[in-house]
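Reading through the structure tokens given below for one structure.
Up next is chain A:
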Amino acid sequence: MSDPILTAEGLGKTFGGDTGLFGKSGEAVRAVDDVGFSVARAETLALVGESGCGKSTLGRLLLRLIDPTDGVIRFDGKEITKLSPSQMRDMRRHLQIIFQDPFGSLSPRRSIADIIAEPLEVFGLERSRRKRRDRVAELLDRVGLPSAYMDRLPRSFSGGQRQRVGIARAIATSPAFIVADEPVSALDVSIQAQIVNLLQDLQRDEGFSYLFIAHDLAVVRHIADRVAVMYLGRLVEIGPKDAVYNLPQHPYTQALISAAPEPELDGPNTRIVLEGDVPSPSNVPKGCAFNTRCPLAQEVCRRERPLLREVAPGQMAACHFAEPNPVKLQPRGDPPAT
Partner candidate 1 sequence: MPAAEALPPEPSTWKMVYEALTARPATIVACIFVLFFIVVAVFAPLIAPYDPLQQSILSVNQSPSSEHLVGTDQFGRDVLSRLIFGSRNSLIFGFVSPVSAAIIGTILGVTAGYFGGLTDRIISRVIDMLLAFPELLLAILIAAVLGGGFWNVVAVLTVAFTPGFARVARASTLAVRQEPYIEAAVAVGLRTPKLIIRHVVPNIAAPVVVLTTLWISSAIRLEASLSFLGIGTQPPQPSWGNIIRDGLNNLFGSPWPIIGAGFLITIVVLSFNLIGDALRDALDPEVGR
Partner candidate 2 sequence: QTSDTLVIALSARGLRTIDSAKSIQGADEWAIIHIFETLVMGPEGRFPTTVDEVQPALATSWSMSDDATEWTFEIREGVQFHKDYGELTAEDVAFSLGRLIDPDILGVRAALFQNASSVTVEGPMTVKITLSQPDPLFIIGPMLHHSASVISKAAYEEKGPEAFETDPIGTGPYQLEEVAQDPSMGVLLTAFEGYWGDQPATPNLRVRYISDTTARTLALLSGDVHMIEGVRAPGWVPSIQQRAGDLHFDTASPGSFFTVSMNMTVPPFDDQRVRQAVAYLIDRDTIAEAMAPISQRTWGLNPPSFPGGFNGETIPEEVRYDYNVERAKELLTEAGYPDGLSFDAYTSQREDYSSISLMIQEMLRAGGIDMNLELKDHTAFHADQGTGTNTLFQRSSAYPPVPTLAITDQLSVENEVQSDGSGGPNFSHYGADGNGIDDLLAEAMAEPNLERRIEKVQEIEVKFLTDMPMLPVSTNAYLIVRAANVDLGYEQESGFAHWRLDKATIN
């Protein structure tokens, strides 16, 4: 972690809650709260958590697609939270994003050549139209699509192919840091592997850093170097992949990892089933946000918000009871059916 390409400190975002013209006020949603971490060069940091916990919001904040309510982001040592809009536009060359939805993220009425060429055009990387087309062909080749397709509209492509177009657009300017917001979760199982492999190949060849957002823990385990776990807008655990998977510190991480079904015959025995639902982010519980569902919750958890602290080398967790040998939750799953 000596040379982080990107760091975030105390990052927070609140949606809504502002007073309107006629005195109406929306419900404030604290989507991201006091998040800090860094990503090293050529590293993949995976971000997992339940739906609505603020993963995408965090990803967007890092690229300043939305402006943070508080906190600082540094890219390559420069504080990008301070940049003017036009400076930020220039900076986008180095910061790119791949979206979850391969259908929605391509402008439906523009050919894929236009879509991929757009960043080249914006940053003046290839001035002539011809050159741009050559470069588009190269990029298509890179992501494994025949360049003969380039004048077609996105609608003639399958999900996996579109996701490749999205990747080509993201890497067109050779960025240093890419947010991949659930890039495979909308794809068929048999296609997911293709895209995961492509992303890995690209990283190996070009040295990108990824923030890889996902909810599929199996995929995360495969691709990530480090894993960050989010719950209700807060980081609850972050650490090297193996450490987090093998010795999860936070009870939530434990539950998450145990609950993910795997095509194994002995899977269900070890499952920890949490009670209840994720609270609404507009109404985060006091103290530890997880206390409403945590089997270990004590008085202190309802009172005091646990801070992220290093528990094992490189592994941090935000739990009052986290320690090098954490309390293991007992699986509460039922015995397998017969």
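Keep in mind that, in the parts below, a residue touches a chain if its C-beta (ideal position, glycine included) is under 8 Å from a C-beta of that chain, and two chains touch if they have at least 3 such contacts; residues count from 1.
A quick word on the picks: all candidates are chains of the complex that A comes from, given by their letters.
Nothing here was measured: the structure is a model prediction, and the numbers come from that model.
Every candidate listed (1 or 2) is part of this complex; the one in touch with chain A, counting any copy, is 1.
Residues of chain A touching candidate 1 in their complex: 21, 60, 63, 65, 89-90, 92-93, 95-97, 99-101, 104-110, 118-119, 122-123, 144, 146, 148-149, 152-153, 156-157, 166, 169.
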